[in-house]
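One chain of protein is taken out of this complex; the other chains stay put.
After this line comes subunit A, so read on.
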Amino acid sequence: MIEVDGLTFHYDHSVVLDRLTFKIQSSEFVGIIGPNGAGKSTLLRVLGGLLKPQAGRVLIDGKELSSYPLGELARLVSFIPQETHFSLNFKVWDVVLQGRYPFLGFFKIETKKDIEAVQEALGKTRIDHLADKSILNLSSGERQLVVIARAIAQTSRILLLDEPTTFLDIHHQMEIMSLLKQLNDEGKTIVMVIHDLNLAALFTTRLILIDRGRIVAQGSPEEVISEDQIERVYQLKVTRIKHPARRLPQILLG
(Lines give C-alpha, C1' and ligand atoms only; values in the text may rest on other atoms or scores of the structure.)
Protein backbone atom coordinates (compact mmCIF):
# COMPACT_ATOMS: atom_id res chain seq x y z
CA MET A 1 0.00 0.00 0.00
CA ILE A 2 1.20 3.49 -0.88
CA GLU A 3 0.22 6.41 1.39
CA VAL A 4 0.99 9.96 0.34
CA ASP A 5 0.52 12.73 2.88
CA GLY A 6 1.03 16.44 2.26
CA LEU A 7 3.52 15.78 -0.52
CA THR A 8 5.14 18.97 -1.82
CA PHE A 9 7.83 19.25 -4.46
CA HIS A 10 9.31 22.35 -6.03
CA TYR A 11 12.19 23.30 -8.29
CA ASP A 12 13.69 26.52 -6.91
CA HIS A 13 10.60 28.73 -6.79
CA SER A 14 8.11 26.96 -9.00
CA VAL A 15 5.91 24.57 -7.08
CA VAL A 16 5.31 21.36 -9.03
CA LEU A 17 3.38 19.33 -6.46
CA ASP A 18 1.31 21.14 -3.87
CA ARG A 19 0.39 19.23 -0.68
CA LEU A 20 -0.91 16.06 -2.32
CA THR A 21 -2.62 13.51 -0.11
CA PHE A 22 -3.95 10.17 -1.34
CA LYS A 23 -3.71 6.42 -0.85
CA ILE A 24 -3.22 3.60 -3.28
CA GLN A 25 -4.33 0.15 -2.08
CA SER A 26 -2.54 -3.04 -2.98
CA SER A 27 -3.54 -4.46 -6.37
CA GLU A 28 -5.19 -1.29 -7.60
CA PHE A 29 -4.62 -0.15 -11.20
CA VAL A 30 -4.32 3.62 -10.91
CA GLY A 31 -4.05 6.08 -13.78
CA ILE A 32 -2.64 9.55 -13.17
CA ILE A 33 -4.08 11.97 -15.71
CA GLY A 34 -3.89 15.69 -16.30
CA PRO A 35 -2.57 18.28 -18.78
CA ASN A 36 1.11 18.73 -19.68
CA GLY A 37 3.07 20.31 -16.85
CA ALA A 38 0.52 19.30 -14.22
CA GLY A 39 3.20 17.42 -12.27
CA LYS A 40 2.24 13.84 -13.20
CA SER A 41 5.71 12.61 -14.11
CA THR A 42 7.22 14.37 -11.10
CA LEU A 43 4.72 12.63 -8.83
CA LEU A 44 5.59 9.25 -10.34
CA ARG A 45 9.32 9.91 -9.85
CA VAL A 46 8.76 10.85 -6.24
CA LEU A 47 6.83 7.60 -5.72
CA GLY A 48 9.74 5.70 -7.29
CA GLY A 49 12.29 7.39 -5.02
CA LEU A 50 13.97 9.09 -8.00
CA LEU A 51 13.15 12.57 -6.69
CA LYS A 52 13.10 13.64 -3.05
CA PRO A 53 10.13 15.81 -1.98
CA GLN A 54 10.78 18.95 0.08
CA ALA A 55 7.81 18.32 2.37
CA GLY A 56 5.30 15.61 3.13
CA ARG A 57 5.62 11.88 3.44
CA VAL A 58 5.40 8.86 1.20
CA LEU A 59 4.85 5.57 3.00
CA ILE A 60 5.17 2.20 1.33
CA ASP A 61 3.75 -0.65 3.40
CA GLY A 62 3.69 1.75 6.35
CA LYS A 63 7.38 2.60 6.12
CA GLU A 64 8.86 5.90 4.96
CA LEU A 65 10.06 5.63 1.34
CA SER A 66 13.35 7.39 2.01
CA SER A 67 14.19 4.97 4.82
CA TYR A 68 14.36 2.01 2.42
CA PRO A 69 17.86 1.07 1.29
CA LEU A 70 17.98 1.37 -2.50
CA GLY A 71 18.42 -2.36 -3.03
CA GLU A 72 15.44 -3.20 -0.86
CA LEU A 73 13.30 -0.59 -2.61
CA ALA A 74 14.23 -2.15 -5.95
CA ARG A 75 12.71 -5.45 -4.78
CA LEU A 76 9.49 -3.61 -3.91
CA VAL A 77 8.98 -0.96 -6.60
CA SER A 78 10.04 -0.77 -10.23
CA PHE A 79 9.92 2.31 -12.40
CA ILE A 80 9.52 2.20 -16.17
CA PRO A 81 10.36 5.41 -18.03
CA GLN A 82 8.50 6.63 -21.09
CA GLU A 83 11.21 5.50 -23.45
CA THR A 84 14.42 3.60 -22.86
CA HIS A 85 17.38 4.41 -25.06
CA PHE A 86 19.73 1.55 -25.69
CA SER A 87 23.16 2.58 -26.83
CA LEU A 88 24.95 -0.72 -26.37
CA ASN A 89 24.39 -3.94 -28.25
CA PHE A 90 22.79 -6.30 -25.72
CA LYS A 91 20.62 -9.33 -26.35
CA VAL A 92 16.99 -9.17 -25.17
CA TRP A 93 17.73 -12.02 -22.75
CA ASP A 94 20.53 -10.06 -21.10
CA VAL A 95 18.41 -6.93 -20.69
CA VAL A 96 15.62 -8.91 -19.02
CA LEU A 97 18.23 -10.61 -16.84
CA GLN A 98 19.22 -7.15 -15.57
CA GLY A 99 15.92 -7.18 -13.68
CA ARG A 100 17.53 -9.70 -11.32
CA TYR A 101 20.30 -7.30 -10.28
CA PRO A 102 18.70 -6.41 -6.90
CA PHE A 103 18.77 -10.11 -6.00
CA LEU A 104 22.38 -10.86 -6.90
CA GLY A 105 24.92 -11.55 -4.18
CA PHE A 106 28.33 -10.04 -3.64
CA PHE A 107 29.88 -11.69 -6.69
CA LYS A 108 26.94 -10.74 -8.92
CA ILE A 109 26.50 -14.19 -10.39
CA GLU A 110 23.03 -15.30 -11.52
CA THR A 111 21.50 -18.49 -10.12
CA LYS A 112 18.97 -20.95 -11.53
CA LYS A 113 16.19 -18.99 -9.83
CA ASP A 114 17.18 -15.87 -11.75
CA ILE A 115 17.15 -17.76 -15.05
CA GLU A 116 13.65 -19.06 -14.28
CA ALA A 117 12.43 -15.56 -13.46
CA VAL A 118 13.69 -14.36 -16.84
CA GLN A 119 12.01 -17.24 -18.67
CA GLU A 120 8.75 -16.49 -16.90
CA ALA A 121 8.97 -12.77 -17.72
CA LEU A 122 9.66 -13.50 -21.38
CA GLY A 123 6.69 -15.87 -21.44
CA LYS A 124 4.30 -13.39 -19.88
CA THR A 125 5.25 -10.65 -22.30
CA ARG A 126 5.19 -13.18 -25.18
CA ILE A 127 8.64 -12.24 -26.44
CA ASP A 128 10.36 -15.64 -25.98
CA HIS A 129 11.14 -15.64 -29.70
CA LEU A 130 13.11 -12.39 -29.35
CA ALA A 131 15.38 -13.65 -26.55
CA ASP A 132 18.48 -13.96 -28.73
CA LYS A 133 17.87 -10.83 -30.79
CA SER A 134 19.80 -7.63 -30.29
CA ILE A 135 17.89 -4.95 -28.44
CA LEU A 136 19.06 -2.47 -31.10
CA ASN A 137 17.13 -4.24 -33.86
CA LEU A 138 13.71 -4.11 -32.21
CA SER A 139 10.74 -1.83 -32.90
CA SER A 140 9.78 0.62 -30.16
CA GLY A 141 6.77 -1.55 -29.25
CA GLU A 142 8.99 -4.61 -28.82
CA ARG A 143 11.52 -2.57 -26.84
CA GLN A 144 8.82 -1.42 -24.44
CA LEU A 145 7.81 -5.06 -23.92
CA VAL A 146 11.43 -5.93 -23.13
CA VAL A 147 11.60 -3.16 -20.52
CA ILE A 148 8.34 -4.39 -18.97
CA ALA A 149 9.69 -7.95 -19.02
CA ARG A 150 12.73 -6.70 -17.13
CA ALA A 151 10.43 -5.16 -14.51
CA ILE A 152 8.50 -8.46 -14.29
CA ALA A 153 11.76 -10.32 -13.71
CA GLN A 154 12.38 -7.82 -10.91
CA THR A 155 9.27 -9.36 -9.21
CA SER A 156 8.42 -6.13 -7.38
CA ARG A 157 4.84 -5.76 -6.22
CA ILE A 158 4.49 -2.15 -7.36
CA LEU A 159 4.95 -1.09 -10.98
CA LEU A 160 5.27 2.61 -11.84
CA LEU A 161 5.00 3.50 -15.52
CA ASP A 162 5.45 6.90 -17.17
CA GLU A 163 3.29 7.04 -20.30
CA PRO A 164 4.34 3.60 -21.54
CA THR A 165 2.08 3.75 -24.60
CA THR A 166 2.76 7.25 -25.91
CA PHE A 167 5.01 6.33 -28.81
CA LEU A 168 3.19 3.17 -29.83
CA ASP A 169 0.58 2.32 -32.48
CA ILE A 170 -2.91 1.26 -31.34
CA HIS A 171 -2.11 -2.44 -31.61
CA HIS A 172 0.88 -2.16 -29.30
CA GLN A 173 -1.00 0.24 -27.02
CA MET A 174 -3.68 -2.37 -26.45
CA GLU A 175 -1.09 -5.13 -26.11
CA ILE A 176 0.78 -3.25 -23.37
CA MET A 177 -2.40 -2.23 -21.53
CA SER A 178 -3.82 -5.78 -21.62
CA LEU A 179 -0.52 -7.10 -20.31
CA LEU A 180 -0.59 -4.59 -17.45
CA LYS A 181 -4.19 -5.55 -16.71
CA GLN A 182 -3.14 -9.20 -16.55
CA LEU A 183 -0.27 -8.35 -14.18
CA ASN A 184 -2.72 -6.35 -12.07
CA ASP A 185 -5.08 -9.35 -11.92
CA GLU A 186 -2.15 -11.43 -10.71
CA GLY A 187 -1.72 -9.05 -7.78
CA LYS A 188 0.64 -6.28 -8.84
CA THR A 189 -0.17 -2.70 -7.90
CA ILE A 190 0.08 -0.55 -11.01
CA VAL A 191 0.39 3.22 -11.11
CA MET A 192 0.76 4.81 -14.51
CA VAL A 193 0.86 8.29 -15.93
CA ILE A 194 -1.25 8.26 -19.08
CA HIS A 195 -2.35 10.90 -21.57
CA ASP A 196 -4.89 8.81 -23.44
CA LEU A 197 -8.10 9.24 -21.41
CA ASN A 198 -10.00 6.61 -23.40
CA LEU A 199 -7.34 3.99 -22.88
CA ALA A 200 -7.16 4.94 -19.21
CA ALA A 201 -10.95 4.58 -18.81
CA LEU A 202 -10.88 1.08 -20.34
CA PHE A 203 -8.22 -0.39 -18.09
CA THR A 204 -7.72 1.44 -14.81
CA THR A 205 -9.69 0.85 -11.62
CA ARG A 206 -9.13 4.38 -10.37
CA LEU A 207 -8.07 7.71 -11.84
CA ILE A 208 -6.33 10.63 -10.17
CA LEU A 209 -6.79 13.88 -12.08
CA ILE A 210 -4.05 16.42 -11.43
CA ASP A 211 -3.89 20.06 -12.49
CA ARG A 212 -1.14 22.53 -11.56
CA GLY A 213 0.24 20.29 -8.86
CA ARG A 214 -3.04 19.62 -7.11
CA ILE A 215 -5.51 16.78 -7.13
CA VAL A 216 -8.69 17.97 -8.86
CA ALA A 217 -10.61 14.71 -8.72
CA GLN A 218 -10.10 11.06 -7.96
CA GLY A 219 -12.29 8.00 -8.19
CA SER A 220 -13.53 5.49 -10.75
CA PRO A 221 -13.24 6.45 -14.46
CA GLU A 222 -17.00 6.96 -14.39
CA GLU A 223 -16.62 9.63 -11.70
CA VAL A 224 -13.49 11.39 -12.91
CA ILE A 225 -14.10 11.57 -16.63
CA SER A 226 -17.02 13.96 -16.71
CA GLU A 227 -17.52 16.57 -19.40
CA ASP A 228 -17.30 19.64 -17.18
CA GLN A 229 -14.29 18.33 -15.21
CA ILE A 230 -12.30 17.50 -18.35
CA GLU A 231 -13.33 20.77 -20.01
CA ARG A 232 -12.24 22.80 -16.99
CA VAL A 233 -8.86 21.12 -16.57
CA TYR A 234 -7.90 20.77 -20.24
CA GLN A 235 -9.73 23.94 -21.37
CA LEU A 236 -11.24 22.10 -24.26
CA LYS A 237 -14.75 21.24 -25.45
CA VAL A 238 -15.42 17.49 -25.20
CA THR A 239 -18.35 15.10 -25.46
CA ARG A 240 -18.65 12.08 -23.20
CA ILE A 241 -20.20 8.86 -24.53
CA LYS A 242 -20.52 5.32 -23.24
CA HIS A 243 -18.43 2.62 -24.87
CA PRO A 244 -21.16 0.47 -26.50
CA ALA A 245 -19.55 -2.86 -25.53
CA ARG A 246 -17.58 -2.11 -22.37
CA ARG A 247 -20.06 0.26 -20.67
CA LEU A 248 -17.22 2.65 -19.76
CA PRO A 249 -16.93 6.40 -20.40
CA GLN A 250 -15.11 7.56 -23.53
CA ILE A 251 -14.28 11.06 -24.66
CA LEU A 252 -14.86 12.54 -28.10
CA LEU A 253 -13.10 15.74 -29.05
CA GLY A 254 -15.37 18.70 -29.84
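What we mean here is this: a contact is a pair of C-beta atoms (placed from the backbone, for glycine too) under 8 Å apart; a residue touches a chain by one contact, two chains touch by 3 or more; residues count from 1.
Methods note: contacts and distances are computed from a predicted model.
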Check your understanding: Missing chain's UniProt protein name, "4'-phosphopantetheinyl transferase superfamily protein", "Iron ABC transporter permease", "ATP-binding cassette domain-containing protein" or "Acyl carrier protein"?
Key -> "Iron ABC transporter permease"
Revision key, fill the gap. Of A:Val46, A:Ala74 or A:Leu168, the residue touching the omitted chain is A:Ala74
Study note, to complete from the structure: Contact with the hidden chain, among A:Phe22, A:Tyr101 or A:Phe167, goes to A:Tyr101
Review point. Of the residues A:Gly34, A:Gly49, A:Pro164 or A:Pro249, which one touches the chain left out of the display?
Key: A:Gly49
Exercise for review: Could you list which residues of subunit A touch the chain missing from the display?
Suggested key: 45, 48-50, 70-75, 77-81, 84-90, 94-95, 98-99, 101-102, 104, 106-108, 147, 150, 154
